[in-house]
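One protein chain omitted, others in place.
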Amino acid sequence: MIRPAEIRPATAGPPDPAPAAERRPGPEPAPRGGTLARQRRRLFIPFVGPALLLYSVLFIAPIGAAVWISLHNWAGSGPMTWAGLRNYTRLFHDDLFTQSLRNTLELLFVVGAAVFAISFALTLILRDMAGRKAVRAVIFFPHLVNALVYGVLVGFLFNPDGLANSLLAHLGIHSPPQWLAQDNLFPLIMVTMTWMTTGYFTTILMAGVDRIPVSYYEDCALAGAGPLQRLRYVILPLTWDVFGVCAVLWTISSVKIFEIVWIFGGSSGNGIPPTKTWTSAVYTYATAFSGDSVPSYGAATASAILSLLLVTVLVVLLRRLMRREAVEF
Amino acid sequence: MTSSLSAPRSGRRLRRRRGPGPLGGRGPLRTAGVAVTWLFVGANIAGLIWLVLQAFRDTRSILASPWGLPRSLSPHNFVHAWTDSGFGRAAVNSVLVTGISSVLTVAVAAPAAYWLARQDTRLSRGLTLFFVLGLGVPVQVILIPLFVMLNRVYLTDSLIGLNLVYIGVSLPFTVFLLTGFFRSLPKELEEAAALDGVSPAATFWRIMLPIARGGIVTALVLQVIAHWNETLLALTLLQSTDKYTLPIALISFVQQQTYSGADWGGLFAGLSIVVLPMLAVYIWLGRRLTEGLTLGMGK
Partner (left out) sequence: MGTQSAGRRRNVPIALGAAGALVCVVTACSGTGPGSSKEFTYWSMWKQGEPQQKVIAAAVADFQKQTGVKVKVQWQGRNNLQKLVPALNTNSVPDLVDGPYVKLVPALVATRQSLGLTAAFDTAVDGTTAGKLVPAKYLKTIDIKDAAGKPWMLPYSLTSDAVWYDAAAHPELRTDPPRTWDDFIALLNRLKQAGQTPLAADGDVTGYNAAYLSTLIVRNLGPGGLKKIASDRTGNAWLDPAVLDAAKKVEQLVRGGYLIDGYKASKWPAQQQKWANGKAALMFMGSWLPTESATYAEKGLTYASFPFPTTGAGHDSMRADFVGFAVPKKAHHAADAQRFAAFLLNKKYQDELGQEAKVIPVRADAATSPEMAGVKKSLDSADSFHQQNDGVAFPGYNEKLFWAKDDELFFGKISADTFVHDMQAAQAAYWKDQPQ
């Protein structure tokens, strides 16, 4: 699809900022690599063994158990009764589930796009701004703070008598929006998510951009490229693999988004948030752990397995999409 | 983002202009961007200052005038929050769990990733995919089975059990990240080492690991950040208050401060107790954290 590799500026030879990275798919060079590879193969047990064991026992086995549970009706304890695929079919015509899934996808794509656009813009702005390190440090910090803190603060900010409205009143706005109305809650969560994660990804992207040798920009300037062209032909292609990692990182974290939704609605986590804000992770949790009604673990795990399938597809697609886009330099 | 990219056309390189940085312009857009950035930074700092100031006030005055300033700097709220919350113990637990699990995750993942990156067989490709598939598993899927399994071996309500679980759930991403990283490292050194008769294991320890430092530090930092705030697993797997990690202690503290006669001043003091030391550590280590985060990113 996209092959930006040819744009390597022709004038200066590529300087070598880091050990030259080379991607060499395919078999090893025949004679010496062969023995090396054979020797290395023997390291399978000591090298891969522990990871494989831990991963299988602590991750794959529970997933297997979860698949098993999802085929049953089960209240979390007591007898299990076979349900076949009924838990799954039920989910497909549960509007709440589809809506929760839609919310998850909205977080994934809308917040994802916002985070990346802002992070990228920030990266470019910060690149030669005074005090960039300080700014980066400040915007990164919100990511380290537990989401619960925001859940508590949001009430103070956006209650009808909250800080936001009293500020607006000073500016002469006396009929401010109903920030915390159920319909506005999810957008508010999305904004908070963006707030929390932008600094994190900015930091990562900045590092990617910083790795681009300065001489490339000079070449660009010599070639008369404007800022947008520079962005398009130098920065984006050269940070493509950083984007790739970030995209995967965001995808896998966004489908797990749970705490922030849980505490934003329903009195800081004491009650259940309004269903309009549910993500598929919240749906799973509420189905199994709401505490207000008999838990149904079968349905809960079924919904979790469905989101697992969704993410797997997304991650595989992402990797397809991002593959081979990296530029070596 | 991808749609804006297309194959470059050579005709574009004709005009000559100078600009310092990547988006080097001095246009209004950039000025606005800088302004917004500072506003963003300012809002973050203001929020934190507000939180700390409110921590010195009592519930009634906070509710009456949320913009108000404290009338005295009495540490009463802080003392109260500290004794009620168990944050001290929880912070120690959190540091232990986060530290140990992050180090072990990377220690286990790095050799595996190296092997997977350097082998190109059906087995290694299959295994790589096997690990990558775990990337998307939401933790809630495995919550119940994990609990039952761990309980069989007496590892629920145990920080060791929590450590193990954190290692297990972090392996997919760490292996994914490090496999990519090792793949990007040159092979010449290993080949030379092999010619010199160095065993592959020794090559890994003595040659590859030092080169891979960047990637490993990054993987470590990413795990530290992820585990520091992990809530769901800790909430389910830990029962005793003396085993609570910081997020769980925070949840129970918030519940405690809002149920039993809301004490907002105490709550804010508690939040400050959690946030401020982290801020201090962050100011102290932040450079290394953000640099470590990105050393091996995508390389």
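Which chain is which? They are A and B, in the order written, and residues in each are numbered from 1.
Going forward, a contact is a pair of C-beta atoms (placed from the backbone, for glycine too) under 8 Å apart; a residue touches a chain by one contact, two chains touch by 3 or more.
Note that the coordinates shown come from a computational prediction; the quantities given were computed from them, not determined experimentally.
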Problem - Chains still shown that are in contact with the chain withheld from the display - result: A, B
Completion exercise
Full-complex touch with the removed chain, picking from A:49, A:76 or A:213, is A:76
Exercise for the section: May I ask which residue of A:39, A:56 or A:159 touches the chain that does not appear here? Expected result: A:159
Completion exercise
On chain B, the omitted chain is touched by residues 59-60, 63, 84, 86, 143-144, 147-148, 151-152, 154, 156, 235-236, 239-241, 252, 255-256, 258-264
Completion exercise
In the full complex, chain A touches the hidden chain through residues 73, 75-79, 81, 83, 86, 90, 93-94, 96, 154-155, 158-161, 178-182, 184, 265-268, 270-272, 274-275, 286-287, 289-296, 299
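We adopt the following convention: only the chains that are shown with their structure count from here on.
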Handout entry: For chain A paired with chain B, centre-to-centre distance based on mean C-alpha positions, whole Å
Key = 13
Practice task
Report the residues of chain B in contact with chain A in the complex, numbered from low to high.
Solution key: 1-2, 4-8, 12-25, 30, 33-34, 37-38, 40-41, 44-45, 47, 50-51, 66-67, 108-109, 111-112, 114-116, 118-121, 127, 131-146, 148-149, 164-165, 167-169, 171-173, 175-177, 180, 183-187, 190-191, 194-195, 199-201, 204, 211, 222, 225, 228-229, 231-232, 246-247, 250-251, 254-255, 258-259, 267, 271, 274-275, 278-279, 282-283, 286-287, 290-291, 293-295, 297-299
